[in-house]
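Down below is the structure, laid out as structure tokens.
Shown here: the complex without one of its protein chains, the others still in place.
Right, chain A next:
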């Protein structure tokens, strides 16, 4: 797909970079004059996907998280990817309150939040190869 504007970055799978991913996303978005609610929705969804990559993809071991943001015709496109463990059962992972890591105090609400705050969420995953989450959201236009 061709985008009017886009960026793609790779960063270390460290929890302190969750804030970095949100800040980069917000900085890119701010060019398109989003409402505060849209900005927060997208930042929250990115935070969930990046946290999943770090905790579940790489299981808090070393790795690289990929973040892509694109803009085309009033719509924001996000991709968050890892080359980690992959998801055995995507439907189960997307169920509200399901978590494979309750011992880490995970709420199991990550995908539910992504789905609630974005217009579309698609997950591609292969065990042993990694996971890529695609999300999109239309920005309101005056």
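In this section, a contact is a pair of C-beta atoms (placed from the backbone, for glycine too) under 8 Å apart; a residue touches a chain by one contact, two chains touch by 3 or more; residues count from 1.
The definition used in the following text is that contacts and distances are computed from a predicted model.
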| request: Using the UniProt record as the reference, specify the protein name of the hidden chain from among "3-oxoacyl-[acyl-carrier-protein] reductase", "ABC transporter permease", "Anti-sigma factor antagonist" or "Fe-S cluster assembly protein SufB". | output: "Anti-sigma factor antagonist"
| query | If the hidden chain were put back, which of A:29, A:69 or A:113 would touch it? | reply | A:113
| message | Using the document's contact rule, name the residues of chain A that touch the chain not shown here. | response | 15-16, 18-19, 22, 40, 43-44, 47-48, 51, 54-55, 97, 104-110, 112-113, 116
